[in-house]
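The complex is shown incomplete by one protein chain, all other protein chains being positioned as in the whole.
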Amino acid sequence: MLKMNNVTKVFRTDLVETHALRDFNLHVQEGDFVAVTGPSGSGKTTFLNIAGLLETFNGGQYHLDGLDVSNLSDKERSRIRNEKIGFIFQGFNLIPDLNLFDNVDVPLRYRGFRSAERKRRIEQSLEMVGLASRMKHLPSQLSGGQQQRVAIARALAGEPRFLLADEPTGNLDSKMAHSVMDLLKDINARGTTIVMVTHDPLLAKQARRNIFVRDGKVSELHEVSAFAEDETAASKVANSKQ
Amino acid sequence: MFNSSSWEVGPILRALMRNKVGALLIAIQIAVTMCIIVNAIHIILERQELMARDSGIDEANSFHLISTGFANDFNEQVTIETDLNTIRALPGVIDAVQINAIPISGGGWSMGLQTQPGAEFDGVGTAVYMVDEHVLEALDLELIAGEAFKPTHVRWRERAQTNWPDQTIITKAMAESLFPEEPWQQVVGKTVYINDNEPILIMGIIDKLQAPWVGWNNVEHAMLSPEKTLFSSSRYLVRTEPGRRDELMPKVEEILAESNKGRIIRDVTSMMDTRERSYRRHGAMIKILTTVMVILTVVTALGIVGLASFSVNRRRKQIGTRRALGASQSAILRYFMLENFLISTVGVVLGAALTIGLNIYLVQAFSLDRIDWYFIPLGMLVLWMVGQLAVFGPAKRAAGIAPAIATRTV
């Protein structure tokens, strides 16, 4: 499904070159749930951006769904993002001027669905995250957890094969973080491949597989045998609003 | 590829409703700009039409001057005869004539002609040009009916003399105003009355000759009266061969001034300068309005650029998110162009109403003409285009925002 071989990424600014990824290797199978952890600045987001075709890379190969994506045009990359990939961001990234319905509608518009189809999908995905009744509300009228659920609904509405999440619980308190995590596990259980960046080891443990990134490289890979429900660990999560 | 779902009219409108003030500000600017531009263009065209009217004489090759006698032994009649003979004999001069007033110059003499005698009847106002038999050639007039003056028709007129010669030649427009029921050809030979009951025979009709007053409603009304004047000041109008005017102007001035020291020659002016002077305020108005229009359009466009740039900056994150969710660059470009189009639409609709309102006011207060209906859609189109052009830069920059912005935590 996702296959990175020796991918490198260098950021050049006037003063410095930052090697955000060096010889990054990773294979993700269809249906997998991978949690990516690592210290701040280690290259997690960079990896996710490249995986989600938000950014180009400098060297190595990346095959997504069997397709070499290194030489695609911006337009083709946009289309693949739209059709195959769903994004969940740490800051939710809901559009403040649009109500929930219109927010979930955004990727569907670019997909070119007809309005009846869009309406069906929006309602269905908001239903799934339990916010169907608040379709006409604005993001600012929701709590952080609810906002992130809307973002998830938006990511899922296009039925992507692939869900990429960058610290989806980073801005949430532990209770909300868990409910979001439950939702993701649920989604994964229905067959969507998920790659999630987090710096919370307890949440990471709930994924099927963990990778640890350090200095732009994958330094550890290990399976997590089963979804462990660890109440005590969850309560120790010390995330707070930033 | 056209796809209706990617034209996000609904969501854009709903998002705009949440930022009404900014959008409304642009819309009102567009509306007022359109209102000013359309009305200004209307005024400009009106003035241009006014300025394009033909005076009927050979303006490009004519000039005029005044000879004022002051010496006690000044013999005006002899001077005039000599002057005219001298000027007419000059090589390069087609013809010259003594005339009491210069067409389109601003100052002249008017009388009323009426078709029935008696103080109780109204006359038709007309400019009076007192000229001799050289008038047709000197003024480049075309006699389209009847006969021209002969030397025997021409008399001398003293300063306070009040009676009139027995014949006149009038313009076609005057003929049509005097006898609206009849074809102008049949006006020749008719008798009209001046000073209530003094009869004058219309012996000819000329195609066109304007009165001295360019702002007068009846500027096409003129009559030629066969007489030379002894008013102590004389005007001569001289027509030269093409291209020789500038050479002859100082020459004629010098010859006349030298030939008789008992008078002064003054105000030697080409007809082109006279026209420029008479229409100067219209020309000035055209230039001022054009400047206003251009500056205003630039101001409005810069305002749109400024506001759009700011709104793009404010929405960087949102744009990145849209890109991450699959929007292509052209979809982002389209978003901002469409947004501007919708705001402009409100603006130009408002503008159409304002334009008509201002025009109605101008019509009432300054007796301008009504604007033609097609000015409105044209004005709308122009402002739509100004808006689209102005927003293109910021929209292009928005489209260039990297999708990776979406994952950058602020």
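Here the chain labels run A and B in written order, and each chain numbers its own residues starting at 1.
Note that a contact is a pair of C-beta atoms (placed from the backbone, for glycine too) under 8 Å apart; a residue touches a chain by one contact, two chains touch by 3 or more.
The rule we apply is simple: contacts and distances are computed from a predicted model.
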Looking at UniProt, which of "Cell division topological specificity factor", "ABC transporter permease", "Catalase-related peroxidase" or "Cytochrome P450" names the chain that isn't shown?
"ABC transporter permease"
Using the touch definition up top, pick the residue from B:13, B:50, B:71 or B:360 that touches the left-out chain.
B:71
One chain isn't shown here. Among B:272, B:362, B:382 or B:402, which residue touches it?
B:362
Could you tell which one of B:218, B:233, B:269 or B:330 touches the chain left off the display?
B:233
The one residue from B:75, B:116, B:161 or B:259 touching the chain left out of view is B:161
Against the hidden chain, chain B presents residues 21-22, 25-26, 28-29, 32-33, 35-36, 39-40, 43, 66, 68, 70-72, 119-120, 122, 158-163, 195-196, 231-233, 263-264, 266, 277, 280-281, 283-285, 287-289, 291-292, 295-296, 299-300, 302-303, 306-307, 310-311, 313-314, 317, 362, 365-366, 410
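As a convention for this text, only the chains that are shown with their structure count from here on.
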What's the distance between the Cα centroids of chain A and chain B, rounded to whole Å?
69
Chain A partner, complex, touching residues on chain B are 3, 5-6, 8, 10-11, 14-15, 18-19, 317-318, 320-331, 402-404, 406-410
List the residues on chain A that touch chain B in their complex, please.
45, 48-49, 52, 54-55, 74-75, 78-79, 81-83, 87, 89-91, 93, 95-99, 102, 105-115, 118, 138, 154, 158, 166-167, 170
